[in-house]
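Only one protein chain is missing from this complex, and each of the others stays in its spot.
As written, the chain order gives the labels A and B, with residue 1 at the start of each chain.
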Amino acid sequence: MKKSPAKTTLLILFFIGAAVVTLLPLALLFVASLRPGQELMRNGLNFNIDWKNANLDEYRYLFSGNNAYFTWYINSLIVTVVQVGLALILSSFVGYGFAMYEFKGKNLSFMLVLLVMMVPTEVIILPLYRLIIRLGLINTKAGIIVPYVVIPMLIFFFRQYLSGIPKDFVDAGRVDGCSEYGIYTRIMLPLMKPAFAAMGIYEGMASWNNFFWPMIVINQNSKITLPVGLQSLLSPYGNNYDILIAGSCFAIIPILLLFVMFQRYFIEGMTAGGVKG
Amino acid sequence: MESKKKKRLSSRFLYSQKIAPYVFIAPFLITFVVFFAYSIVNMVVMSFQNVAGANSTFIGLQNYQKILPNAVFQKALKNSIFYTIVSCALMIPIPLVMAVMLNSRHMKGKAFFRSLLFIPALTSVVVSGVMFRLMFGELEGSFMNKLIGLFGAGPLIWLRTPVTVWIILFFLCMWRWTGVNMMYYLSGLQQIDSALYESAAIDGAGTLDTFRYITIPLLKPTTIYVLTISIFGGMAMFSESYMIFNGNKSPNNVGTTLVGMLYRMGFEQGNLGIASAIGVVFLLIVLVVNVVQLFINGTFGRKED
Partner (left out) sequence: MKKRLLVTLLTASLAMAAIGAVPAMASDDGSTQGTNTFVDGGTDLSFWTFQELHVAFWTTMADVWNEQNPDRPINLTVTNGESHSLHTKLLTACEAGEGTPDIADIEIGYYGSFVNKGYLIPINDAVEPYENDVVMSRVTMYGDPEGNYYGVDFHLGASVAYYNMDIMNAAGVDPADIVTWDDFIEAGKKVLEATGKPMCAVETADLFLPQMMMLELGAQYVDAEGNPNLVTDEHVQVIDKIREMIDLGICIVAPGGGFHTEEWYGFLDQDGVACVLMPLWYMGRFTDYMPDLNQKMAIYQIPVWNEGDVREVLQGGTGTSVIKGTENEQLAKDFLAFAKLSKEGCTYEWNELGFDPIRTELWDDPEITENKDNKFLAYFTTNPFDILKANGTELTAPDISGLYSTTYSTLVSTTYANAFEISIDMDAAELLQQEQDSIIF
């Protein structure tokens, strides 16, 4: 079958169009970050830029240390790293249990996983919040993280992924004298690298960008995470567009970095752990 | 001596092949009981109460009787359902077709476009919300008004007209999630045996036929998955509206969703009984919709493979 240049051109043109639409808002934001916030308010967000007035002042202010931006940044980094790490380890652990063993109550337990997967956390946000208060975790990073250390979606994914790995590996491990947990740590963990990469990006995105729950748990400006911090700049007592716009641009970087580094594994892991017929 | 023996016994117990699976799934069961089950029970109890600290009293169905006929609640419910249905209708076919196009053997630069279209998903709802809020600003100079101005239309007050509010919310949803759903479909496509396409081509089937008779049926598991998470995301929608309107408020509640209503009653007004009743109704809807969806798609009927 030979390739048709006409079709190729059409397809590429289509995707260039899609790419333009995709990048457009980001480009607008970036252009805005070079303009003074005042001007933005007056003229609206657009591509008109007076290069004479364009400058990096907003970034300079961002880096000057005279604001809480990097405190939020560090908070977000800590929460994301800890939460994603715990979620990957614990969820893969559970997923392994579901994939490799037959046991009493397995179907029921897995139904529970599906149940939790279907119910948005937002539904139970109110009792969950009261629980976090009772546990004394309110206004702490642990309070943000704890309800999200075992993620049903990740369990589901790891179970799918591991069910694609022949059970012979497990049996071979047992013959070699590995304990049940040794099999998991020594044999399975290395095999799950692509799955970890895929879910690391997935959960990293969710965690870095999480807004609703951290907004509820944390009330102190020095403890809030980046999305909540950026949102707080839009207060009715004076909008701080200078930090908001430049800070928004800069907020994309860590997660973009993660994605660029691991995206090869991401598609691989997604394919292997994806839903099978 | 005795304790050492006990210890060994217990560790033998923990390490036995019978017990190991329960140890493996223990983290889930613990969080399920502590966070999920506990919260749900708590919420159901509160929904029948007038919650006032230690002096809470049971008031039967009063909370439900207050919310069900309430105009704002009904509007929030309608908004959530409408958003869910339309976002499913947009976010399944479009990424599917785009994935197939991207996967076409005629296509070049697949990896590049795949990554590029994924980038919006990396931005937080706060960042994207601010961008869209400003892009669709009502000033004549804001980007969208300039754009429609080229065609002689506008300027529009985007954020205060119901129709345009929905356009913005759906555009935002598509902008952020098309790349992700496309990624799911791309990984689904990897699993389709290319021999199927080759034999179809030999039989003289056209592009549309192969799409209809091979691609779509074989991608059904992916579609079910995408549908499930789209329903999940659609019903849970709140942050987008919160950012677009800079707070849990929108003109005449055009953008108020069930979660927004729950947040308003529970957190902003401290009416925990009412908020819990909304939560229970919300929970029931989500469960019914998902169970029905899974039954229709035959997930429960199929045997585990």
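Brief remarks on what is shown
Just so we're on the same page, a contact is a pair of C-beta atoms (placed from the backbone, for glycine too) under 8 Å apart; a residue touches a chain by one contact, two chains touch by 3 or more.
Just so it is clear, the model here is predicted, and its values are computed rather than measured.
Summary of contacts with the chain left out: across A:4, A:55, A:107 or A:222, the touching residue is A:222.
Within the whole complex, the absent chain has one touching residue among A:16, A:111 or A:260, and that is A:260.
Only one of the listed residues, A:46, A:91, A:109 or A:231, touches the absent chain: A:231. For chain A, the list of residues touching the undisplayed chain reads 38, 40-44, 62-71, 73-74, 129-130, 133-134, 138-139, 215-216, 218-222, 224, 228, 231-232, 235-239, 241, 250, 253-254, 256-257, 260-261. Summarising the interface, chain B meets the missing chain with residues 52-53, 66-67, 70-73, 134, 137-139, 157, 159-160, 246-253, 256, 264-265, 267-271, 274.
Throughout what follows, only the chains that are shown with their structure count from here on.
Rounded to whole angstrom, the centroid-to-centroid distance between chain A and chain B, based on C-alpha atoms, equals 15 Å.
By the touch criterion stated above, chain A contacts chain B in their complex at residues 1, 3-4, 7-8, 11-12, 14-15, 18-19, 21-23, 25-26, 28-29, 32, 40, 42-48, 90-91, 93-94, 96-98, 100-101, 103, 106, 109, 112-113, 115-131, 146-147, 149-150, 152-153, 155, 179-181, 184, 205, 208-212, 216, 226-228, 230-231, 234, 244-245, 248, 251-252, 255-256, 259-260, 263, 266-267, 270-271, 274-277. By the touch criterion given at the top, residues 15, 17-18, 20-25, 27-29, 31-32, 34-36, 38-40, 42-43, 46, 98, 101-102, 104-109, 113-128, 130-132, 134-135, 137, 139-143, 145-146, 175, 179, 183-184, 186-188, 190-191, 201, 218, 220-222, 224-225, 228-229, 231-233, 235-236, 238-239, 243, 246, 259, 262-263, 266-267, 272, 275-276, 279, 282-283, 286-287, 290, 305 of chain B touch chain A in their complex.
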